[in-house]
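Structure first, then comments.
One protein chain omitted, others in place.
Chain IDs A, B and C follow the sequence of writing; residue 1 opens each chain.
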Amino acid sequence: MSFTLTDTPLDPAALMRGLADVRAGACVSFEGRVRNHSEGSRVDALDYEAYGPLARTEGERILAEARERFAILGAACVHRTGHLVPGDLAVWVGVCSAHRGPAFEACRYIIDETKARVPIWKKEHYAGGATEWINCATRGPHAPGAGP
Amino acid sequence: MSFTLTDTPLDPAALMRGLADVRAGACVSFEGRVRNHSEGSRVDALDYEAYGPLARTEGERILAEARERFAILGAACVHRTGHLVPGDLAVWVGVCSAHRGPAFEACRYIIDETKARVPIWKKEHYAGGATEWINCATRGPHAPGAGP
Amino acid sequence: MKTVRIQYFALLREQRGVSEESVTTGAGSPGELYRDLRKLHRFTLPQDRLRVAINEAFGSWDAELRDGDTLVFIPPVAGG
Partner (left out) sequence: MKTVRIQYFALLREQRGVSEESVTTGAGSPGELYRDLRKLHRFTLPQDRLRVAINEAFGSWDAELRDGDTLVFIPPVAGG
C-alpha cells in the first residue's frame, strides 16, 4: 500500500511489478492521461501542483479504506506533479486481488476518492495562451451553478 | 478493436501502447494471472487450450458489443494458450476512453463475457500430480449442484 | 448416411484420445450424434453442459446434419 507523488514520468509496467503476488489472480490498473481537449477547448499542456504532506496522508488513507472495504492483496497510487503534455500519464492506480470483482471495485474507489479528496490541482493551458485552474472558476461557464 | 490468441508471453506495456489515443483520458486494464492455489489446492501449472476460429469470432463479437454499449475509444483482449505457471499472465484486457466510467465498465464487461463465452479451456495441475479441466467435473465437489 | 468431421478439445479430446476424426453416421442432428458418441466413448459430460459449433459458428443441437459439416462439442469454458 503506497501513495506516491513524483515529478518524473510514470512506468506502469514497473509499478505493476511492484504489486506482484502469486496469490493474485486479478490485477486492475487505471491510467489517467492528459487529453488533448477539455470541454471543447484544445489543451496544449497541464501543470499539476500538490500540497505534498497532506496529499500523501490523504492518499494513504484512501488506500487503507480500499483495503478495509474490498478483499484485495495490494494497491498503489502514483500521481505526477509538474508540467505534462497530451498523452502523458498523470496518475496510475493498480490493485491486485485473488478474484476480479474486488480489484475492479477497489481501483475505481481509489481513483474516484483521489480525484475528490487529495489536494492536487491542475492548470490547463489552452491553444491561444489562455489558462485555467480546473474547478476554481468563480464566474463564467465553469463556475458552479453557471449555465443551464 | 482486436481479440488475439497467442502462445507466447504477454507484454502489457506494449499492448497498452497499441491503444494510445490523445483523446483518451482514461485507460483501464485487467490482467488475469495464474494463481498458486485454486479452491484450497496448490496449483503448480495450467494448460490453456482454445478452439481458435470460434474463439476469435466470439472474442471480436464481445469487443464490438463493448463498443456499442460504452463510450470508448479502443479496446483489446489477448488470451494465452499453452503451458503456464503461477504468476504468468493468462489474459489481458485494455480499454481507453475519454472519461473513466466507460473504461471501467467496458473492461469489466469484456473480461466477464470472455470468461463466460469464448471457447477456451483450462486444465489445472495440482501438487501431487492430479489434474482437472475446470468447470468440467460431473461428479465430486466441483460438479454443478454438488456441495452445500 | 453422411460423413462429418469432429474436432475434440479439452476433456472431450482426452476422453476420445484424438483431436479429430471423421464419422459416418445416420444421426439427423448434432444432438443425436452426441448421444451416440457419448455412449460409444463414455464421455462424462451430458449434452446439457455442452454447446455445439457447426462449421466454426455456434449452432443448434436440432440443426439438420449435412454431409461435410465440421462439428465441435464445446465443454464448459474456463478462460481467464
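In this section, a residue touches a chain if its C-beta (ideal position, glycine included) is under 8 Å from a C-beta of that chain, and two chains touch if they have at least 3 such contacts.
The structure displayed is predicted, hence computed values, not measured ones.
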Inset, instruction - Please provide the labels of all shown chains that the missing chain touches. - result: A
Legend entry - Contact with the hidden chain (one of A:75, A:91 or A:107): A:91
Legend entry - Hidden partner chain, residues of chain A it touches: 32, 48-51, 53-54, 57-58, 79, 90-91, 111, 114-123, 133-136, 138, 144
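In the analysis below, only the chains that are shown with their structure count from here on.
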Legend entry - Chain centre separation (chain A, chain C; CA means) in Å: 50
Inset, instruction - Please compute the C-alpha centroid of chain A, do the same for chain B, then give the distance between them in whole Å. - result: 26
Legend entry - Residues within chain B bordering two or more other chains: 32, 111
Legend entry - Multi-chain contact sites of chain C, meaning residues that touch two or more partners: none
